[in-house]
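In this view, the complex is presented without one of its protein chains, the others remaining in place.
== chain A ==
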Amino acid sequence: MEHAKSGPSSWPELADVVPVPQDDGPSPVVPIAYRDDFREVMDYFRALYFTGERSPRALRLTTEAIELNPGNYTVWHFRRLILEALDFDLLEEMKFVGKIAECNPKNYQIWHHKRWLAEKLGPDIANNEHEFTMKILAIDAKNYHAWSHRQWVLQALGGWETELEYCNQLLKEDVFNNSAWNQRYFVITRSPLLGGLTVVRDSEVDYTIEAILANPQNESPWRYLKGLYKGENNLLVDDERISGVCFKVLKNDWTCVFALSFLLDLLCTGLQPSDELKSTLEPIRSSHPETADADPVTVVCCILQKCDPLRVNYWSWFKATLSQVS
């Protein structure tokens, strides 16, 4: 973006303003070789910022500065002060920041500014914000800022009605999208429309098990399943569908680390011995004679040390700890 020809030094409205150069000192470090247009805008910005001027020309200057470096949080802060002082049209402002956000979707300052605006605009802006985050997520379905903003809008301004369906859609597109799983957890636990975790847990367990069986190597649904019983380990152990999915996956592939890990969790939480457990561990025991007489927890720990070599230190520690604390 070329500003030199039409930079602030050529604006009639700034004719009386003396630009203030940056005080980097006589022997600068980490000095940036600013282009002329950048330097000029920032020199004029400093002039008005230091005098605390809240005027349309100051607003226009912040626009220039933001377009050159949207990461300058001082400029954004000053802009907010001006917007308030001028009682500026915040809907117009939301359009402006939306354009900047599209080009800089991972910038903290922009999203913070949107949040500030949305808070002032209230529930009427909720739809707009959800459409916006949806647009960003369509490009990058895991954009952390977009998800944070979406969650904040839901909690502060509403729009819960279609959120679970939105999660369904994203997971249909990419069942490995951990952000979508996290959002799902957020919806089922926090939505005022669904009744809370205990009400939806049953159907969520079925949904998650289906996802696990389709892709046992997808870590997301395994963690989600555990999360459904957060703080209620005894219920986790009692739900036969849970141990069931572990056994089913392991029957197909007894090296599946997530299934083994989950089974270990269940065993430590009090999963009782059963014929199914015995038959699941059978191929493992026969391939590893040293585990023939070991208890189930030891068998699973041993096989994890072998099948998950990257985490050999973790499994060794875990095994040693379990034998100490039990």
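Convention: a residue touches a chain if its C-beta (ideal position, glycine included) is under 8 Å from a C-beta of that chain, and two chains touch if they have at least 3 such contacts; residues count from 1.
The criterion applied here is as follows: contacts and distances are computed from a predicted model.
When the listed names "NEDD8-activating enzyme E1 catalytic subunit", "F-box and leucine-rich repeat protein 3a", "Protein farnesyltransferase subunit beta" or "Ubiquinone biosynthesis protein" are checked against UniProt, the chain not shown comes out as "Protein farnesyltransferase subunit beta". One of A:134, A:156, A:175 or A:194 touches the chain omitted from the figure, and that residue is A:175.
Checked against the full complex, the one of A:44, A:166, A:207 or A:224 touching the unshown chain is A:224. Although one chain is hidden here, its contacts on chain A can still be listed: residues 20, 22-25, 27-35, 38, 42, 46, 49-50, 68-69, 71-74, 77, 80, 108, 111-112, 115-116, 141-142, 144, 147-148, 151-152, 173-179, 182, 185-186, 190, 218-220, 223-224, 226-227, 230-234, 268-270, 309-314, 317, 321-322, 324-326.
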